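What follows is a structure written as structure tokens; I'll ask about it next.
Of the protein chains in this complex, all but one are displayed in their positions.
Chain nomenclature is as follows: A, B and C, assigned in order of appearance, with residue numbering initiated at 1 for each chain independently.
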Amino acid sequence: MHLSEILATLAANRFATASAILFVVGMAGMIFNRNLFKKVVAMGFMDSAVFLFLTSVGFVEGRLAPIVTDPSVPASAEVYSNPLPAGLVLTGIVVSVSFTAFSLALTMRLYKKYHSLDIDEIMMKSQRNED
Amino acid sequence: MAAVIQTILLIGLIVCAVAANFTRKLLPTVIIYATFGTMISVIWLLLRAPDLAITEAAVGVGIDSILFLVAIRRMSRLDKTGEETPQETAEETGEGAAEN
Amino acid sequence: MRPFYENFPFFCIFLTMLCGIITTLIHDGKKARYVTIISLFLCAAMNATVFIMTAVKGVNFTYTMGAFPAPWGNELRSGPIEALLATVFCLVINFSLMGGKKDLELDVLPEKKNMYYIMMDLLAASLFALCYTNDMFTGYVFIEINTIAACSIVMAKDCGQTIVATIRYLIMSLVGSGVYLLGISILYSITGHLLMPNLFTAVNDIIFDPQLRYPLAVVAGMICIGLTVKSALFPFHTWLPSAHGSATSSSSAVLSGAVLKGYIILLIKIVCRVFTPRDISYLGAGYILFILGAAAMIYGSIWAVRETHAKRMIAYSSVAQIGYIYLGLGLCTTAGIAAAVFQIIAHAFTKPLLFVSAGGLIDASGHQKKLYYLRGAGWRCPSAGIGFTVGGLSMVGLPLLAGFVTKLVLGQAALAEGIPQWQMITALAAIGISSLLNAWYYLPAILQIWKTEDEPLGPNGEVYSEGRYTPSRPFKVAVACMCLLVLILGCAARPLMNILIQGVGLL
Partner (left out) sequence: MKTDNWFQRLVRWTNGDSKPLHEPQAHVEFPKKETPEAPEAPFEKGPSLLKSSAGEITNFSLMVVSMFCCGVLILVLLLTVAYLPRFGSSYNAPVNEVSQRYVEQGVQEVGATNLVTNIILVYRGFDTYGESCVLFLGATAVIMLMAIDRNNTTKKDLEELEETEKMESKNRNQIIRHVTMILMPIIFLYGLYILCNGHLSPGGGFAGGSILGGALILCETAFGVKKVHSFFNHKVYHIIKVGALILYAVLICYTIFVGANGLENIIPLGKPGSILSAGIILPINVAVGLEVACTMYAFYIYFGKGNL
């Protein structure tokens, strides 16, 4: 595969390309950023990246949103786009909210106890308390 | 035309995600997060997934940012040094809810 | 009309979920406890029925969740291995709850006890679902339930250290599930399916397609990485010792005995049902799992040798034992996978036994957690001492105990025909070195707890040697049952191995 070919495909699959970059940015934020609050925000970005990719998989050029306008006429699969990815993403969004809330609650408790959001500092303090 | 709008929005998403990692304060991070949510819900409209757009606008932009703001308010109250104005935060929270 | 027992997997999942929801209204921790334990014993009975029915006939069955057949609706699929593992999980959770009762009362506030049992109920439900599911996305949803419940039972102790451990655990887990979800999304985009049997045919079609082979390899890698992060394989194990070492003892027992295994079962099912073991080794993921497993066996043991904190030592030993499972899985043969499943079962009983009895010993020594202060604790609380001894010796690999059989079957699987020579040598060397290292840290610990002369005083000069410490009856029952199960697994392994090999064929 030539580089030009690859670039052309990347441009055509722009949603997938963007979500790949977003995913890595979010994951890097989750792993390397020391601020707990930002880890939580980065988690939101990472999840959104996956959802973006999944939704773009369901899109078909020139088809309508999967809501049947006239139920008396049998729907044709040629008219509506694929509804399955949207269903999966809907599930995923709600899951990610509960995780956001949970990790924020943990962050707040840690801030209350150690007065810091820096994970390294918090770990150092908690180990010192233990010894 | 559609492709151009989509590309602009996608670049905006990436810029938001990178910017959120490098802001100094926490409040801008939340605002960037809300911007990100708004953009992604527009993208979902473009991708013909209106269910997702509504849910993201309500959950990702509304509830998530409210939670972040409340967390910041609670934590800054724990900071004894801070004399932050509750009114300001309350207004923002109200706006977040009204966006729904 | 299907036979009635085929409904049991579905009943188990929903029974535990409903118990969890109803427990919200029960504010009395004691009643919540009874509800949980009774429902779990019921589930154990139901899962055992499914196991016996399927193992005797040597079949598996699918169960449509709703009126719509498989590619459209959800589906459960059950065979001997799934049912056996679900039974094991019920028993493990129950024994851990029984054995860790005293610690639980100390560590968890009374008004929050019912929430602890909610988490346990839903944890059990998610483990059953992970065992039985036949759909990748259902797997993802229940992985998330499992994650949140597992994190909550770590933080239930509610001191600074456990919250730090929880957030580290949570972040690593979320990275893992994000990677897993991206993996199944890419898989969906190239095959168009989420159901395992349909994926199997689709993957068989495209595996030699030069265009799609690379995405497929990335997918295999991502699914493996996502699930190994969550099950704490060697380079991703950093969260495990702090989470398992600092939680209350029933939580540690459940986490190491059941939670880690849930993800591995899903991985085994994906390896067998979506890909074939041969495909996995063709795509290169099998070798990576094998090498990481071997590295984990040695690395975890070395860190356990250096550790002086009793529960963290056991937690590092978990890292090593998880390595055994991945070593078997990485061999990518039926015998290897059967050995991995056997190790899952053996470790599922041995590690909770160790954690629960360590909790008892620590209790008998005035809550001092360093190994040094546990000296003589075996005499103060004989049941806990016996439990620790049996568990430790099983880990070391004493014949007639479960751990020995694991090493034996793993060795046999590695020596079978068709395994490359370097894998053979690596596997045998890793098993040998790891056993030696296990002996190095478990034997002194066992010797110490039975030592009578020069018992230490507590840091403030307390004397523990006077008076015996009386453990509660559930504790004794739990320790006795788990010791017995470890012995049975060690003595009667041959028939079980036959069932497992048959079951892996049916996966």
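As a working rule, a contact is a pair of C-beta atoms (placed from the backbone, for glycine too) under 8 Å apart; a residue touches a chain by one contact, two chains touch by 3 or more.
Bear in mind the structure is a predicted one, so any value in this text is a computation, not a measurement.
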## Note on the structure
Considering the complete assembly, the absent chain touches shown chains A, B, C
### Task
Would you indicate which residue among C:Ser39, C:Thr54, C:Asn94 or C:Ser152 is in contact with the undisplayed chain?
C:Ser152
### Message
Can you say which of C:Thr54, C:Asn74 or C:Thr228 touches the chain missing from this structure?
### Response
C:Asn74
### Message
Could you pull out which residues of subunit B are in touch with the chain that's been left out?
### Response
21-27, 49-51, 53-55, 58-59, 62-63, 66-67, 70-77, 79, 81-84, 86-87, 90-91, 93-94, 96-98, 100
### Task
Provide the residue numbers of subunit C that touch the chain removed from this figure.
1-2, 7, 10, 14, 17-18, 20-22, 24-25, 63-68, 71-74, 109, 111-112, 115-116, 118-119, 122, 125-126, 129, 135, 137-138, 141-142, 144-145, 148-149, 151-152, 155-156, 158-159, 186, 188-193, 202, 211-212, 214-215, 218, 302, 305-306, 308, 371, 375, 440-441, 444-445, 447-448, 451
### Task
Quickly run down the residues of subunit A that touch the omitted chain.
1, 5-6, 9-10, 12-17, 20-21, 23-25, 27-28, 31-35, 38, 56-61, 63, 65-69, 71-72, 74-77, 79-80, 82-87, 90-91, 93-95, 97-99, 101-102, 104-106, 108-109, 111-112, 116-119, 121, 124, 127-128
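One rule holds in what follows: only the chains that are shown with their structure count from here on.
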## Note on the structure
Separation of the C-alpha centres, subunit A versus subunit C, in whole Å, is 28
### Task
Could you please state the distance in Å, as a whole number, between where the Cα atoms of subunit A are centred and where those of subunit B are centred?
14
#### Entry: In subunit C, residues with contacts to at least two other chains
none
#### Entry: Overlap residues in subunit A, where contacts from two or more other chains coincide
26, 85, 107
### Summary
Residue positions on subunit C within touch of subunit A in the complex are 137, 141, 144, 148, 151, 155, 160-161, 163-164, 166-168, 170-171, 174-175, 178-179, 181-182, 185-186, 188-189
### Query
What does subunit A use to touch subunit B in their complex?
14-15, 17-18, 21-22, 25-26, 28-29, 33, 37-38, 40-42, 44-45, 48, 51-52, 55-56, 58-59, 63-67, 81, 85-86, 89-90, 93-94, 97, 100-101, 104, 107-108, 111-112, 115, 117
## Note on the structure
Seen from subunit A, its contact residues with subunit C in the complex are 16, 23, 26-27, 30-31, 36, 39, 43, 46-47, 49-50, 53-54, 57, 85, 88, 91-92, 95, 98-99, 102-103, 106-107, 109-110, 113-114, 119, 122-123, 125-126, 129-130
